[in-house]
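One protein chain omitted, others in place.
Up next, chain A:
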Amino acid sequence: MLGNSQSGSHLPGYTSNALRLFLEGLEQVRESQVLDVGSICGDNITFFARRIKRLYICDMFFHLSRDSRGILPPNQIWKHLDYPPHSFDGILLWNLIDYLNDSQVGRIAALCHDMLKPEGMVLASLAGKSMSGTVPCYFAIKDRFRLEINPKPEIGLSLHIRSNREVLELLSLFTPEKSYLYQNGIREYLLRNN
């Protein structure tokens, strides 16, 4: 059995080494700015807002889900990431890549590449099928970089399972610094823009 489940979660948590490295990298930057494009999670907002200068929130799961229901024309979704180039020292892609097709991953990688400052970092986490089949989930930061994994309401998006090589190829605009595979099947990639 992996780590203990917390209240409200039925999925095993784990301690994130990539998150620790991501934060240590941000601590080297004066007045750091981070963009979180994952699901809205109060714990994560509090965690980062207390530690960095400015936290930008744009829930791309929400926009992707609306897009999949035809509320917005395809490809209009990217207009939500309308931040100027070289804005961020770090971008959090919590579990997002699993729910994008290859074309969409390429698009968001290019956008992140533009939005990141030189030497900026991307933290991408992939749950894949590790979490109770294909139930969508989101990560919530608890004490000391421990991540709780919570199920999300149905978001109507297809899960795309990829090998490590495929993920790195799709994110080849960035230099991989560290990748981790945990016993619970979750993968984390810490990438740098250089």
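We adopt the following convention: a contact is a pair of C-beta atoms (placed from the backbone, for glycine too) under 8 Å apart; a residue touches a chain by one contact, two chains touch by 3 or more; residues count from 1.
Criterion: contacts and distances are computed from a predicted model.
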(message) Considering only the chain that is not displayed, what protein name does its UniProt record carry among "Malonate decarboxylase acyl carrier protein", "Carbohydrate ABC transporter permease", "Polymer-forming cytoskeletal protein" or "Pyruvate carboxylase"?
(response) "Polymer-forming cytoskeletal protein"
(request) Among A:Ile45, A:Leu111 or A:Leu157, choose the residue that contacts the chain missing from this document, as touch is defined above. (result) A:Ile45
(request) Can you work out which residue in A:Arg20, A:Arg69 or A:Lys129 touches the chain that's missing from view? (result) A:Arg20
(message) Which parts of chain A face the unshown chain closely enough to count as touching?
(response) 1-3, 12-15, 17, 20, 23-24, 27, 39-42, 45-46, 49-51, 53-59, 62, 80, 138, 140, 144-146, 150, 153, 164, 168, 175-184, 187-188
